[in-house]
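Left out: one protein chain. Kept in place: all the others.
Chains here go by letter, A and B, matching the order in which they are written, and residues are numbered from 1 within each.
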Amino acid sequence: MLFNEPHPLETRVLTKRMHEPGYNGTVEAYERYGGYKQFLKAVEMTPDDIIGEVKTSNLRGRGGAGFPTGMKWGFVPRQSSKPKYIVVNGDESEPGTCKDRVLIENDPHLLIEGCLIAARVVGAERGYVYIRGEYRYLIDIMERAIDEAYRAGWLGQNIKGTGINFDLRAHSGAGAYECGEESALLESLEGKRGNPRIRPPFPAVAGLYASPTVLNNVETFAAVPSILEMGGKAWADLGIEKAGGTKLTCLTGHFNKPGVYELTLGFPVEKMINEVGGGVRGGRKMKAFIPGGSSCPVLTGDEAWPLTMDYDSMAKAGSMLGSGGVILMDETTDMVKAALRIMHFYAHESCGWCIPCREGTAWLKKLLTRLDAGSGSARDIDLVGDLAKNMLGRTFCPLGDAAALPTMSIVKKFRHEFEAKLSRPVSVPVTSPDQLVSLG
Amino acid sequence: MMTATPTEVTTVTLSINGQSVTAPAGTLLIEVCKKLGTEVPAFCYYEGFSLQAACRMCLVEIEKFPKLQASCTIPVSEGMVVRTESPAVVAARKDMLEFLLSNHPLDCPVCDKGGECELQDMTFRYGAGESRFTEIKVHTPEKQWSPVVFYDAPRCILCYRCVRVCDEGLGVGALGIQYRGVGAEIIPNMGDHLNCDECGACIDICPVGALTSGAYRYKTRPWEMNHVGTVCTHCSNGCKTTLGVRTDEIIRGNNRDSSGINGEFLCGKGRYAFDFNKHEDRLTSPLIRKDGQLVEVSWSEALKAVATKFSETQAAGGSFGVIGGVHSTNEENYFLQKFARQGLKTANLDHQRTGDVPALLDALSGKSDVLATTDDLYNTAAALVIGSDLAQQHPFLAYQLRANGRHHNARVYTVTPGKVREADYAAASLTYGSTSELFGKLDELRDRLKAEPELVILFSDAIKGADVAKLVAYGDSLGITVKYVALVDYSNSRGALDMGLLPTLGPGYHAAPVNGLAAPDMLAAGLDVLWVVGADSGKGNAKFTVVQDMFLTPTAAAADIVLPSASAYEKSGTVTNVCGQVQKLKPAVRTMGTKPDLEIMGLIAREMGLNLGIWTHDHVLTEIRSGVAGYNVPLPIIQTGGAAQAQPVNGRVPLDGRPELVQSAQDTLFTSGTLGRYSKALTSVIEYPGKLYSDNQ
Partner (left out) sequence: MTFSPDLEARFEKLVASYPEGRTRSAVIPMLMYAQDELGAVTPELVAEVAKRCKVPPIQVEEVIGYYSMLHRKPQGKYHVQVCTNISCLLVGGEELYHHASKKLGIGHKQTTADGIFSLEEVECMGACSWAPAVEIDYTFHHHVTPEKLDQLLDGLKKPQ
């Protein structure tokens, strides 16, 4: 099922099949539209050639960090006494992000084919698709697709006579944002608490069960068949220099036409908002813009309008492309409350492993709650910025930064809104201790 | 874990605060700083356990790294330029402490840890004087997890040291973590309580006052105590324990500075079971049987009565039997055998034998450097444990092997009558039904052991008599270097053997000039006088019995004269552990009315007019050092709290052919013969008395 109308400005590469009338994502349908041919092509290529194409394509990880995928695959040792693994990150928990869902729901075999190609590259014989627990129905879809693929001979032993063996399973998470972080995901997949691991070693060298592991986002794996199909160069050319291809972009918040759209990298923000997203809700002014999920620093409307949707452009503007979860806030938005809601999330999701994140997010949540309720002081505003700054760059994993960055940017860019709340009379209808955000 | 194998060690040169240092590549930066004398504060880093990098206290500045780096996980590399006191580093430390203190209750004035708290110390050195935290702190009530372990979650800083020491150090894994984020807290394995070794390692390793000891809490402030480092008087492993003493009362046992042979290790006995010392049943006055009843008398009356009895019996050509103790010092046991052999002219001398050391020494005759120390257990490439539930019976030895497995990938093999904890990491774990199958099982391991570069064999009383020689022949057949440990039970079991408390062997395993009766034979022989020093041997059909003990044991209760003796925590002297390592006791307290056994024996000798030499431990030790084979241990080492291995006789040892007398008492972690029964701390834990070879996970 598709959740929103497609848009003519989309460049449909990963999502091309799902838009075909009657396409139902079964193995037969997938094969009918040329599915699994790229895997067979990959079998004819050498691992180095495949990695070469992926490098040429300028595919960068779609999970948020944007690390070049070809390079990452190249880190996996060719010779290893240990079995190798493919792990798909389908934890999709970054607020504002809901794209992997679209891929798995509508075209699960595309993901399986991506995994097969990766397995072919590194010589992995087992893989897991880690899907967040809330997406139970997607786990069911994935499992059905996997069963179909086994039946059709695309998974299992000696796949289609290629001599390649590959087993794939779906694995359910159980509600933890931190398990999207790759090393915490591996801990979780091993049946443990989702605490991140010390790196190095990186998963490519010692990942699942301390074995070499290729770990990528759903969308990253799903991009690979089209790279082989089009050739790395043509795929790269869809995007811009240093960022090839398309990105599933989630328009959320105050859009007239929110939805998930496949846009080329480097797509202008202005065009994205006004044409693809149908403009700002009610024709209002855009107050703030988050390019890639709530972990990214917030840009003001003025800052965001002239940018393009790619890694470098966003970095230059002081934010990040992230996971492609665009959050648009119009002029009616209460930025103090937005800051509080974002911090509430990180405090809830901090795994508790390291001190600055565990204590910092909890403290900031309390502080922002008071500020939002109108019982803060001017000193508290500085303290918010200060504490966030004190967390930044010092936590064990990037979740701490993810909590600090948006907070710092909101305090800096929307300080007047905090100040305006200082004298508001206090009335805090807290219904339960854990529900500190719902302040009316 | 971060150490490279010897073949690939290269040295790198780096700069720390402008000072050039070299270190093996791969060493952790925090360790290199420590060696240099540059303190880098840390809560979660603890040498020897897995790395956490969670507390972020050890962040330092390294050139070319955009962010501060956790020095506890960064291996040093060539050309690294490190700053540990730059403004950015100092600010980060202060900020981490501010975060940490935000939810930490500031109840230092009533916290057990006050004065010894790492958080307090670090705040003093690096922290801010005032807190900017004005919110409400998270509060949860304190929990009692066992009679000896309490947990106060709000004070917990989640450094996971306790979780790691329990899991990695002890192999117990009784602690875990519950919830996440700021609500995370440590949990015990049984939901609301612990089922574990009750070793208290978690309490010792806790940098703050989150885990406190039921035996100690709220009794005193650390600075009001004297800290006396001595040797635990329970099992044969000989751990150093530091007794916290206030006004002649032992309030705490721990290993404050980890300076003993046992490093950070201590089991529940060393930590809590000092409380037998002030048990209300302690004998504090000599007793003499009058009209069938034991009645309190003065020391002078009692000593005179003993001396008179001894002299009269001797004059009448009567028979004597002497049974010594396994907790007594070397000096006491040496003096006792001298008293028996020279003073009473009897060869009837024995003690409770728990391991066949004489047979081992005999079988090893002609070989040198074949007795393993506790250090060897940590360094050997491989070890074979025979017939012992090591984690229960020899907890420190088990700890050493486990640490060796963890740090150096040592292979441990066990051949035991049932499941042992070592099995969870052992290279092979075999069990046998009866000891007759034992050598068959060893044969199964032969090829694997042959492939080892070296081996330490630890064996219990399951192998004794002729089997010991057979075991050594087996060791020889492996064609590799093999060292041995003959396991014995008690704090000075080994010393009692070395000092010649045997009917056929004198000190240093030399043949006794005359052979006497072994203990069971003595009890059956209708002796005129039986003298029992620190043992609950029973009196048998002896006509007159003199007992020196701390408690009215069944033997003492049946005796004619009972002399109250001081405990190991009340006297000086040396003891020898299971590996033959000699250490010195330091008196911590006194119990009014008691005397050390050595003094009691000396006074009896004086009363009898015997000249057995000066009976202070220093004098007796001098005599031991010059006269007992292998006991010329370097004084400076033992005087400064170190351990020196005695190298006993290296030649044939005449054996008395009574292997059946060698019997381990099969104590568990929660029993320790008589002493254990009088320790409320041990008997209070739900695991008491515990079971060997049981699946206690």
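Definition applied: a residue touches a chain if its C-beta (ideal position, glycine included) is under 8 Å from a C-beta of that chain, and two chains touch if they have at least 3 such contacts.
Being a predicted model, the structure only gives us computed values, none of them experimental.
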item: Residue, one of B:S77, B:Q144 or B:N189, that touches the chain absent here; value: B:N189
item: Of A:R341, A:K365, A:R394 or A:K413, the residue in touch with the unshown chain; value: A:R341
item: Contact with the hidden chain (one of A:R169, A:K285 or A:K316); value: A:R169
item: Option from A:V27, A:I159 or A:V260 whose C-beta touches the chain left out; value: A:V260
item: Hidden partner chain, residues of chain A it touches; value: 3-4, 83, 92-98, 100-101, 126, 128, 132-137, 169, 171-177, 188-194, 209, 250-254, 258-260, 294, 325, 327, 329, 333, 337-338, 341-342, 345, 348-349, 351, 431-432, 434-435, 437-438, 440
item: Chain B residues touching the omitted chain (full complex); value: 173-180, 187-189, 191, 697
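Convention: only the chains that are shown with their structure count from here on.
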item: Euclidean distance of C-alpha centroids - chain A vs chain B, Å; value: 54
item: Chain A-facing residues of chain B, complex; value: 51-57, 59, 66-68, 70, 73, 92, 95-96, 98-100, 102-103, 132-133, 135-136, 138, 157-158, 177, 179-184
item: Chain A - residues contacting chain B, complex; value: 176, 178, 193, 198, 347-356, 358-363, 366-367, 370, 383, 390-391, 393-396
